[in-house]
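Got a structure here, written out as structure tokens. Questions coming.
Every protein chain but one is kept in place in this view of the complex.
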Amino acid sequence: MTNRKRILFVIGRTPGRGAINREVIDAVLVIAAFDQDVGVLFTGDGVLQLLRSTRASEDARDHAKALDALAMYDVTRIYVDAASLAARGLTSTGLALSPELLDPRDVATLIATHDAVIPG
Amino acid sequence: MTNRKRILFVIGRTPGRGAINREVIDAVLVIAAFDQDVGVLFTGDGVLQLLRSTRASEDARDHAKALDALAMYDVTRIYVDAASLAARGLTSTGLALSPELLDPRDVATLIATHDAVIPG
Amino acid sequence: MNLAVLVYGSPASSRAHISALGFVRAALEGGHRITRVFFYHDAVTIGSNLIVTPQDETDVGGAWVDVAREHGVELCLCIAAALRRGVINGEEAQRYERGAANLREPFEIVGLGQLAAAIIESDRVVTFP
Amino acid sequence: MNLAVLVYGSPASSRAHISALGFVRAALEGGHRITRVFFYHDAVTIGSNLIVTPQDETDVGGAWVDVAREHGVELCLCIAAALRRGVINGEEAQRYERGAANLREPFEIVGLGQLAAAIIESDRVVTFP
Amino acid sequence: MATLHLINTAPATADALPRCLAASTAGDAIVLYEAGVLGAVDLRAESLPPGVALFIHGRDAHALHVADLIDPAFGLIDDRQLVSLVVAFERSVSWI
Partner (left out) sequence: MATLHLINTAPATADALPRCLAASTAGDAIVLYEAGVLGAVDLRAESLPPGVALFIHGRDAHALHVADLIDPAFGLIDDRQLVSLVVAFERSVSWI
């Protein structure tokens, strides 16, 4: 397909809400499989999807596996909103997927450099 | 039925969200029809259900009618959380159902004087 | 103690059913009595027998069915909420001229009066929004 | 202009469908092209033919059907989301051995690839969460 | 480069508006609709980032009875105008 677009997913929901977060990741993977240039930004309570712990529930481990599939589909542009982390008392240390840390100005630029933005 | 309880509904959702607000009012009416002593507290974004305007949508007029049915079922103990009004820049002037204005301490007392509390 | 349990949240986009299941199991094991669980609002969609759960996900409706079978708990969907969301039993399907019913047994469709009775007769009411 | 429209919210507990319907009608009247509307997450429950809408409430599914018939817009439910929430067509009902199907025509059940194609081919994407 | 930002959640039930404001730049526009119109009650035009326009869906402002509480500097729009905005901007972002 010659029609290669830059598509950004903006993920803002807490983890552990049932099937809905899984469905978002499935959409990311399918669009990546169509050979599009896909980025994923975690913002708001969505940043919590990047936390990991050794005592994770089965649910949380399943979601971690789904997120890890992103790299297999060459979705490697992963970003996290630094202000959302800070507002929740979190740091970027040890986050899954090694996201690029963006301040609000960077987020604006990120959005402005994509053809379409899909919330999740 | 000799088993007469004091039951408080605590309504916290914005109006206009579809059937869900109507379903809450239906539950209030049915429990009132069982001859219980029912009170209704509007709090958070739920206080917006008490606003009225002349340019209301059809939806909003239907909901107003449902609320007005409360009085027909003798649900006359209607309360509104003053702090929630203030936080939204609203005053109690012109609110539907003429609710009693409660400060946070009054809300605590109201809850403590009911046998069961149902969110809505 | 006699507990009334209400569940409001959607099974697919909230944790309400997971939380309520954990609570109900622990309460029954603790010797408390739960006669009925009431599903209201979007929670009623749990009572459909047309849900197909992917193999690597929990069949939440099935977990409720297990609780009902093991402990004799009634699983009650409020009728108005269920009809609005397309969960219907044989009787209502006939009344509203639908070609099929999709209620998963032993879930049952009841009137709001049952909810009122459960609240009135219980010692405690717990809601999972 | 070629618009892709995504709807996420539950028909019974959000305004997503009302907002999306207003937008889609205005866009079509304005001469824009909407080939398909995609329903994802809880929005897929709109495609059930077992929903019974009370007489004093709007039949939102029927409003979508009208838009589809008048303007040739395809109403697409994403398959994984639909199966999880108990909306199923004849083919899937057979595959998963369900006694009935409940898809309201002309809603159709499609794969996520159709969503991808619509996003890729459109000039603008609008989502109603 | 300009982006249309859409918000349908109330300030009390989401932090979408502050995140959206932080990520808006001159030339962008914001549309508040559904419960999102409640975000306009506490907002003054002066508190928007420079060069960012804000519109409010009139249908929803009336449905929630807050049309009279909103800074008249903000324009009330209908679905036809929402479509025009979606077409005029290069992309739209729904904040959840």
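First chain written, first letter: the chains are A, B, C, D and E, and each begins at residue 1.
Convention: a residue touches a chain if its C-beta (ideal position, glycine included) is under 8 Å from a C-beta of that chain, and two chains touch if they have at least 3 such contacts.
The structure displayed is predicted, hence computed values, not measured ones.
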Omitted chain - touching chains that are shown: A, B, C, E
Touch list for chain C against the chain that is not drawn: 1, 3, 14-16, 19, 22-23, 25-27, 29-30, 32, 124-129
On chain B, residues whose C-beta touches the chain left out of the figure: 10, 12-13, 43-44, 81, 83-84, 87, 104-105, 107-108, 111-117, 119-120
Touch list for chain A against the chain that is not drawn: 14-17, 44-45, 48, 51-53, 55-57, 59-60, 87-90
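We take it that only the chains that are shown with their structure count from here on.
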Chain whose Cα mean lies nearest the overall Cα mean: D
Leading chain pair when contacts are tallied as C-beta pairs: C-D
Mean-CA-position distance for chain B and chain A (Å): 39
Approximate Å spacing (C-alpha centroids) for the pair chain A, chain D: 25
Interchain centroid distance [CA atoms averaged], chain A/chain C, Å: 34
Touching two or more other chains - residue numbers and ranges from chain A: 19-20, 116-117, 119
For chain D, residues contacting two or more additional chains: 10, 12-15, 41-42, 57, 80-81, 84, 124-125, 127, 129
